[in-house]
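A protein chain is absent from this complex, but the other protein chains hold their places.
And then chain A:
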Amino acid sequence: MVTAYAVAASVTDPEMPMLTLEDLGVLRDVEVAADGAVVVAITPTYSGCPAMATMRDDLVHRLHDAGYDDVRVRVELSPAWSSDWITERGRRALAAHGLSAPGPAPQPDTSGPVPLNLLPRRRDLRCPQCGSAEVELTSEFGATACKALYRCTACLEPFEHVKEI
């Protein structure tokens, strides 16, 4: 029998199916409770992430199919998800599918208020299609909560960038 962790780790994200929940960093824990149930802990990427219910359903069904009858999925809100938790394998999978992986997340400066930033965020990115560094930000918000929109001024292709949070 495949371990419960291996099964849970192979479930893919409903919105970015090239990533497993493990690669995305939302799979926080898989343990067997005293009553024998498999308890899976997941964390939302964003507060309003609409994929949470689907992830929960997918985890339960995949574990059922693998022979685990009693499965519970719990939400772990803290610590808050960071794009730094996307694994190296996840980053390669993003690039292979034409998405730009996030850079290092900004470290919270606990000494004072979050600074206001009225200039477009500077990111050191390359176009995932042609590799050019000549890219421009179209919007800080994209088709899912976790992505920004860019376009490459060399090959003119638009692409998505997973945001640093």
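Side notes on the structure shown:
Criterion: contacts are C-beta pairs under 8 Å (C-beta built on N, C-alpha and C of every residue); 3 or more make two chains touch, one makes a residue touch a chain; residues count from 1.
The rule is simple: contacts and distances are computed from a predicted model.
Hidden from the displayed complex is a chain whose UniProt protein name, among "Imidazole glycerol phosphate synthase subunit HisH", "ABC transporter permease", "Ring-1,2-phenylacetyl-CoA epoxidase subunit PaaC" or "Integral membrane protein", is "Ring-1,2-phenylacetyl-CoA epoxidase subunit PaaC". If you put the missing chain back, the residues of chain A touching it would be 14, 39, 41, 44, 46-50, 52-54, 56-58, 60-62, 64-65, 72-81, 108, 113-114, 116-121, 138-143, 145, 149, 163, 165.
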